[in-house]
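Missing here: one protein chain of the complex. Every other protein chain is in place.
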Amino acid sequence: MLAFVARRLAQAVPLLLAVAVLTFLLIELAPGDPIVALAGEDGDAAYYAMMRERFGLDRPLGERFAAYMGRVLRGDLGFSYRLQQPAVTAVLGRLPATLLLIGPALLLSTAIGLALGVLAARRPHSLGDTAVSTVSLLGHAVPVFWLAQLLLLVFAVRLEAFPVQGMRDVRLDAQGWAGALDVARHMVLPVTALTVQFLAPIARVARASLIDVLGQDYVRTAVAKGLHGRVVLGKHALRNALLPVVTVIGAQVGFMFSGAVLTETVFAWPGLGRLLLSAMLARDQAIVSSMFLLLTVAVVLSTLLVDLLYAALDPRIRYG
Amino acid sequence: MNHAATRRSHLPQRVLLPLVALALLGAPALAQDALGNENPGHEAPKRGGTLVIGIGQNPGHLNPAISTGSEVHAVADSLFNGLVGLDDQANPYPDLARAWEVSDDARRYTFHLHAGVRWHDGEPFTSADVAFTFQQVLLRYHARTRTGLAGRLERIETPDDLTVTFVFREPYAPFLQQLNVTEAPILPRHVYASVADVQNAPENLAPVGTGPYRFVEYVVDDRVVLARNDDYFKPGLPYLDRLVFRVIPDANTRLLALERGEVDFIGGLPAGELDRVDALPEVTVFTPNSGSGGGFCVMTMSFNLERERFADPRVRQAFAHAIDRQQVLDQVLFGRGRVASGPIHSQLAFAYSDDVRAYPFDPALAESLLDEAGHPRGADGTRFAATFLHFPAFAKYGEVLRQNLAQVGVQLELVALDRAAFISRVFEQRDFDTNVISYCNNSDPAIGVARVYVSSNIGNIPFSNAAAYVNPEVDRLFAEAASQADVAERGRLYAEVQRLLVDELPVLWLVETQFSAAGRAEVRGLAPWSGSPAEAAWIAR
Partner (left out) sequence: MAERWLAARGWAPRRPPALSPSLLVGGALTLAFVLLALLGGTLAPGDPFAAAGAPFAPPSAAHPFGTDDLGRDLLRAVLHGARVSLIVGATVAVVSLTLGLLIGGVAGYRGGAVDDLLMRFTELVLVLPRFFLALVVVALFGASLANLIAVLALTSWGIIARVARAGVLTVKEREYVLAARALGGAGPRILLRHVLPNVLTPVVAYAALQVGNAILVEASLSFLGFGDPNLVSWGYLLNNAQAFVRRAWWLSVFPGAAIVLAVLSINLLADGIRGRRAGSRG
């Protein structure tokens, strides 16, 4: 098992390097350079020449690339002059806020998705089944920012039930349990928007695999042995139906982050989304590369986790 | 003592102090306090409370002397002071300097500093700080100060701890307009003198200033928290306990937060919402001429004069007659602003002149001009296509212009580019037919206007002479106006240059824009045109 994990992680390294190269090239080849974000406008030619030299922006591309790769291989992902801190620090600093949205949304959508899947699997291919499918598909078809704005208008503005923006009330500056409650209140609307988004693929796959599993031989065997219906469902069917669900969650990591970015924009949630957007506008290459690498790591890790979960859920699967 | 070089003389010390005392003691409270801020209820200011300001961008770092970025100044200006402050008409009033003298030839400016001013860490403020900030920081890293002063300033004298004299090589009239906290904030010498690299110092994230508020906390992309400076040198100020800046990037969300009371003040509202918000009793709307990033701005459409088609003045005039600037004002700015007549903002009274050629909205005339210039309509009705480069935020201008120009057979192709790409394509590659830029006059034409039209400013210099316009007469007029001491003479020179520019039409001036800001009605004493809007703010409950 350990050898398997080690091998997978080793395989990920060239992938990460490729992503690092790609993001560097993207920013470097894109029109516009970071000098204005760093140095401000209204300067004259001599001023910008001086600034370019200071930040090493006047050195040839090849030289900058070599320096960049050297740093990356040493684990140094760059320094953001705009934020005056190492890029990794900035990115990891904003990660918890984004996870605070994605985590609960994931849990909720998995729970609801499974429930919907069970509901639909009771009578496959009936109108009721299609209705459930359509409802969950609707969630996937709605642009998440449109939904977020809708929620904002109805619940925060019209009904005034929830706050409009941010992660906590700055005036209150609540600590401890009161602080946690404050954050929870702010989380409700963005998490709802994301949950609706994540729901569809999970419900769809849960339904499909449940139908599949329920038709399997070992289920018939269990029934023939006289086992109770709920036991059949819980112990055997659900466990095995979970496998594809887990896969689909693992495959959705990138999709989840993009949904989070859009939701964060609408609710001014201080997470990774805004960091990326402002970094791109300022051509802050250190931050953009770090974020892409972080995402890639997340995808690699989640795929690995999925495979390990497979082994845990299905005793027939063993890795060498 | 006071000189014509300042457009409006500052109140001498003996008149100012009692006024301030009067305003603060609350006995016959004035409709406006000493800083010119609103006090409609004629109430006495209450101490205490937290003011939350919603800002649109993360500040990045908090050193206002090394950057002209509005996002830095929106926050950092509240931590520092300049030698003078500027009101909404760009007239100077005392800040760190309690009084000043200007020599008759406008070559020597002497400032007398307040005594007993302390930095947030307790160290005394002296003239050495001023000299250090200018020589080691501003003249090196602050784009506007460096560009405006570097060649002109001969030396800075500090005869004693409370006196600073600036000596210029030749007369320089607009100096006072470049000395507020946004243009020339004063940094502490004892903190920065030993710093190896001012642009990359941890001190920039935990700043020490002389300002009304001192630094408490900065959470990137989330908030900046400041607390009252109890030793602030202006007696009685500030009133608030805490000042918090909350980063809310989406303009709609920011406005919603204000309406719901989650923030107390925001700078910049979507133009379409101004009327609705103005009608709300719980919110006050301001439309100052300047903000934390500049002031007195004119939306300008530049033509690329290096392209043959636009080198022909008839084509440019045709554009001027084809574009309905009133429609732009109505549909893009919802009436908030003014149709522009030339390069200088109408609120800069001493320099503005409307004695210039007019280009009324006349599509028929535009069509005949285009025909005359050799661009007849083709079989499909189009004469030619032209690119129009703009920031995504200015897309609406492009849409109205596209509508107008389509009527006369010109197909405008909109190209939305973010700031860095825009600068690269317009100023570095010069790959455009037309573009739109918000050129800000910035309190004096010598600072913000000259750079757009002088021939020395053509090239890879952001927001300079995009049209590549060359006219030695214009160069001469601008140079002379900057080095003139007499205000009337400066006005005459600027009138002359406006006439010339509007005649030649290297660019087309669309509209003068206003800044917009809004605050909760119970907040008084705000100065929305200033980088430090909450210096004298208080909350009425």
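Letters A and B name the chains as they come in the text, with residue numbers starting at 1 for each one.
By our rule, a contact is a pair of C-beta atoms (placed from the backbone, for glycine too) under 8 Å apart; a residue touches a chain by one contact, two chains touch by 3 or more.
Treat the numbers as computed from the prediction; the structure is a model and nothing was measured.
With respect to the chain omitted from the figure, which of A:1, A:18, A:66 or A:107 is a touching residue?
Spelled out, the listed residue whose C-beta touches the missing chain is A:18.
Which candidate, A:52, A:71, A:140 or A:185, sits in contact with the chain we can't see?
Only one of A:52, A:71, A:140 or A:185 touches the chain omitted from view, namely A:140.
With the missing chain put back, one of A:72, A:194 or A:299 would touch it. Which one?
Considering all chains, including the one not shown, the answer is A:299.
When the complex is taken as a whole, what residues of chain B touch the one chain not shown?
251-252, 270-273, 276, 331, 392-393, 395-396, 398-400, 402-403, 406, 413-418, 421
Determine and list the chain A residues touching the chain excluded from the picture.
On the side of chain A, residues 14-15, 18-19, 22-23, 26-27, 30-32, 122-127, 130, 133-134, 137-138, 140-146, 149, 153, 157, 204-205, 207-209, 211-212, 214-215, 219-220, 223-224, 229, 244, 248, 254-255, 257-258, 261-262, 265, 276-277, 280-281, 283, 288, 291-292, 295-296, 299-300 touch the unshown chain.
Here is the rule we use: only the chains that are shown with their structure count from here on.
Please work out the Cα centroid separation of chain A and chain B, and write it as a whole number of Å.
Each chain's C-alpha centroid was found; their separation is 40 Å.
Can you check the complex and tell me which residues of chain B touch chain A?
By the definition above, chain B touches chain A via 50, 52, 57-58, 60-61, 67-69, 140-144, 146-147, 199-202, 204-205, 219-223, 225, 244, 246-250, 253-254, 256-257, 260, 262, 417-425, 451, 457, 459-464.
Per the contact definition, I'd like the list of chain A residues that touch chain B in the complex.
The touching residues are 30-34, 36-37, 39-45, 47-48, 50, 54, 81-85, 90, 93-94, 152, 156-157, 160, 163-167, 169-171, 265-268, 270, 274-275, 277-278, 280-283.
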